[in-house]
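The structure is given below, and queries will be raised subsequently.
Then we have subunit A:
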Amino acid sequence: MTDAPLLEMTDIHIEGRTGDDWVPIIKGVDLTLQRGEVLGLIGESGAGKSTLGLAAMGFTRDGCRISGGKVMFDGIDLLASSVGTRRDLRGSRIAYVAQSAAASFNPAHRLIDQYTETPVVHGVMPRAEAEADAVELYRRMQLPNPEEIGFRYPHQVSGGQLQRAMTAMAMACRPDLIIFDEPTTALDVTTQIEVLSAIRDIVAQFDTAAIYITHDLAVVAQMADRIKVLLRGDEVEEAPTREMLAAPKEDYTKTLWAVRSHQRAVQPAARGVPLVELRGITAGYGRVPVLKDVSFEIHKRRTVAVVGESGSGKSTAARVLTGLLVPSAGEVLFEGEPLPPDFRKRSREQLRQAQMIYQSADTSLNPKLRLRALIGRPAQMYLGLQGAALDERVRHLLNLIELEPDEYIDRLPSELSGGQKQRVGIARALAAEPKFIICDEVTSALDQIVAEGILNLLDRLQAEFDLAYMFITHDIATVRAIADDVVVMQSGKVVEQGEKADVLSPPHDPYTELLLSSVPEMDPDWLTRLLKERADIADG
Partner candidate 1 sequence: MTRSNQNGLSRRRLLQGASALGGAALILPAGVRRASAEPMKGGVMRFAIAAGSTSDGYDPGLWDQQFVQVFATARHNYLTEIASDGQLVGELAEEWASDDAVTWRFKLRSGVTFHSGKPVTVEDVIASLNHHRGEDSTSAAKPIVESITDLTKDGDWLVVTLSAANADFPFIVSDYHLAIMPAVDGKIDVTSPDGCGPYVVDSYEPGVSATLSRNPNYWKTDRAHLDGIELITIIDPAARQNALLTGEVDVIDPVDKATVGLMQRAGNVRIISVAGTQHYVFPMDSRAAPFSDNNVRMALKFGLDRQELVDKILNGYGALGNDHPISTSNRFHNSDLPQREYDADQAKFYLKKAGLETLDVTLSAADAAFTGAVDAAVLYAEKAAAAGININVDRAPNDGYWDNVWMKKPFCASYWGGRPTEDWMFTTAYTTGVPWNETFWSNARFDELLLAARSELDEAKRREMYFEMQKIVSDEGATVIPMFASYVMATNDRVGTPDQIAANWTLDGFRAPERWWLTA
Partner candidate 2 sequence: MSELWMMIGKRLLYGLLTLFIVSVIIFGASEMLPGDQAQALLGQSATPETLAALREQLGLNDPAPVRYWNWLAGAMSGDFGISTSNQRPIADLISGRLYNTMFLALYAATLAVPLSLVLGLLAALWRNSIFDRVANASALTSISFPEFFVAYILIVWLAQGGHFTSLARIRENTTFVQRLDMTFLPALTLTLVVTAHMMRMTRAAIINLMASPYIEMARLKGLSPLRVVLRHALPNALAPIITVVALNLAYLITGVVAVEVVFTYPGLGQLMVNSVADRDMPVVQAISLIFASAYVLLNLLADVLSTLSNPRLRHRR
């Protein structure tokens, strides 16, 4: 080992093309990484984290270019070197672990074939040796059945396992540097822990340097030796992890640290006929039931958070409620009256009373309609508004969601930011003047600061219009922030429900306990401690 840093990026400028123009994405960032060191790269979406990470490999995505700066990797000037040289380094000495392993594994080939490809192509080891090595690394990544799992296709392996297999694949040539690009973002909290610990272990075992990109502070706190904060292509600050956590210098960093401030006032306890009630619902697709005898109530002016991991059935419950899925047993009541199970049988008035806000505003807003039509349509349909009255109404709604009507009324969804789109989704739901709104993971695709704004808005509107919310989420922090009542679901069943204070404080149902304990905390020692605790419980 020499004293020279493994990776030294100086004054990196990267531009992206829109039409004929080049727009700066990274505006002169320096980055230095020593051998064996893990650097956390943190920032909101659009901060340029991934772009910078890829630039460390001398790589830019299509439509981007590195317009200035220098990347020195172990004495090699990556940007000045030939295409062939860079290609030889990639995979062998610098490896990459992508955000979504499910999308980044080629669906057409088995895991082992994709694993062995890098060492064989780079001439590091022959195929047979690489296969044996793969089994060894799969084992170290704590994958079940390490001898066999490689012979499966990506779609036959779960998301968490794929992410570990991808890390193993990145390790195949024992690179000096690995870029982790949000490797756990797409995973459930309980799975995330396994992957995090596996990654941390293997990086430590091989003394590999890493750049760990994430938007989640708590995660980066567990993984990184140093943290660099990016904002819109600029570096905000950089410091060793503990130092940064203890005393962030810059204002922006401080706001990042302080985002989870929203707290809903405690509401009076529910009484009387529930606004919406699910009674003994069993439902599913085909013969396999996804929901098994699910019952819960939602009262006026209250927010019920339905919590669970993917596959728990929380979205299915919403589909039954809206009438998109007809249950095989049980019924849905609205203000004590049973609703027809099929939405096509429901009256326009019944449809109007229950509105929905979707997780992804990108797929739930028709990309070809302008806000005027998107928001105006429910008002036009349900309330019969026309012409000037309709225009007035749309403007009012835009004001409610804090978008300047004159500026936004004739925009397309594609001309809005993520948070603005989600606001439009809210306005569309409000336009029908409903009593009840289903919010399906409305903040999970958003950056924390933006999500915070959305939660505040929802809270305000609830008070203003006497709304009841059913809030579907997997994020405990959101539950803490917004819920009055909590319903915890696991594999189609309600495992625990009640007022927030009761559910979130011990004693817990074991599954609730697992969920709660798996939420990363800002403490850099949290992961180590948690793993130790769990190991103790398992032993003891």
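On how the list was made: all candidates are chains of the complex that A comes from, given by their letters.
The working rule: contacts are C-beta pairs under 8 Å (C-beta built on N, C-alpha and C of every residue); 3 or more make two chains touch, one makes a residue touch a chain; residues count from 1.
Source: prediction; values computed, not measured.
Enquirer: Mark the candidate that touches any copy of subunit A in this complex, from 1 or 2.
Expert: It is candidate 2 that touches subunit A.
Enquirer: Which of the residues in subunit A end up touching candidate 2 in this complex?
Expert: 54, 57, 59, 61-62, 86-92, 95-96, 98-100, 103-109, 117-118, 121-122, 152-153, 155-156
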